[in-house]
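A protein chain is absent from this complex, but the other protein chains hold their places.
This part shows chain A:
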Amino acid sequence: MEFFKGDKIYNFMGKRLPFLGFSTILVVTSIVLLLTKGVNFGIDFAGGTLVQVKYEKAAPIDKIRDILNKTKEYKNSSITKFGSDDEIIIRVTTSTNSVSSDLSDEIRNVLKGTGNFEIRRVDIVGPKVGGELREKGLMAFVLSLIVIMIYVSFRFEWRFALASILALVHDVTIALGAVSLFGIEVNLDILAAVLTLLGYSLNDTIIVFDRIREGVQTSKESDLSKVVNESVSRTLSRTTLTSLTTFFVVATLYFFGGEIINGFAFTLLVGIIVGTYSSIFIAASFLVQLKFSIEDFRTKEVEKIKKQKEKEKMRAMFEQGTV
């Protein structure tokens, strides 16, 4: 079975401006969403208390809301269904600081009379912890970008590094835009998803860039657009296949993984689609827009090889004792 004809070269770079335009719209929309609607920080980052309660039958949400509204402590709590009809999540913004006070006991008492239920999970995150996590998350993201920048600059060239970072920012921004649009609760696992996305999207881009690097080094072609078109076309089959297999897996995770892993899987799902799109249509066009020069690269490569050879010569001479 084959999806793409092996020898067909598609003219991606000829249509790069419309695609770049489309991406710009997506990115700008995402940024506007993030700035206006913002993201829904879960208790991991915002602090607070979360209680997951499973009822034997469908949870009487209205009744629970009434009862909680009557108490002082839980007046401002939010109650949402979690996955199925019989499971709910109660979120309270305050959190206690005392180790010995027991919130689940309190909730159990307050909810007495609403039916048979079991408290399945109680998470309390103090405000200090939340702030620390937010800081560390941002730190991890920025640090990842820097490390990638250094590595790619070292292995390829600085324009490749810049282009791959731009592609990454493109993918992550759009994924976060989707998270904001659908009001997905941002917790530690969403952070993990975004950071995985970073690795995944980079993975895709690097494979394409590797082909471009190879094309530049081996072919006589001096038109960058043509080299890019050939490289992207040659890797097309691989890009779509890998995305497809990963997509399969993440989709099953999304549909069967249960409510708890849902946000994680959703973020990755969006990320895979955007990442695949960007490594085919966008990443390489940054390279063209940044005016990567094949001639310069070749001269530099030649110089590199020359230096290497000179070094070897020196070493050989040194070993023979002539220096």
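Criterion: a contact is a pair of C-beta atoms (placed from the backbone, for glycine too) under 8 Å apart; a residue touches a chain by one contact, two chains touch by 3 or more; residues count from 1.
Everything that follows uses one rule, which is that contacts and distances are computed from a predicted model.
Only one chain is not pictured, and the protein name UniProt records for it, out of "Peptide/nickel transport system permease protein", "Cytochrome aa3 subunit 2", "Protein translocase subunit SecD" or "Electron transfer flavoprotein subunit alpha/FixB family protein", is "Protein translocase subunit SecD".
Across A:Leu17, A:Val32, A:Ala58 or A:Leu188, the residue that sits in touch with the chain not pictured is A:Leu188. Within the set A:Leu111, A:Ile124 or A:Val270, the residue that contacts the chain not displayed is A:Ile124.
Of the candidate positions A:Ile25, A:Ala58, A:Val169 or A:Leu244, contact with the unshown chain belongs to A:Leu244. From the options A:Phe45, A:Tyr74 or A:Phe264, the residue with contact to the unseen chain in the full assembly is A:Phe264. Among the residues A:Asp86, A:Asp210 or A:Glu301, only A:Asp210 touches the chain that is left out of the figure. Mapped onto chain A, the interface with the missing chain covers residues 1-2, 6-7, 52, 54, 96-100, 102, 104-105, 108, 118-126, 128-129, 133, 136-137, 139-140, 143-144, 147-148, 151-152, 155, 188-189, 191-192, 195-196, 198-200, 202-203, 206-207, 210-211, 214, 234-235, 237-238, 241-242, 244-253, 256-258, 260-261, 264-265, 268.
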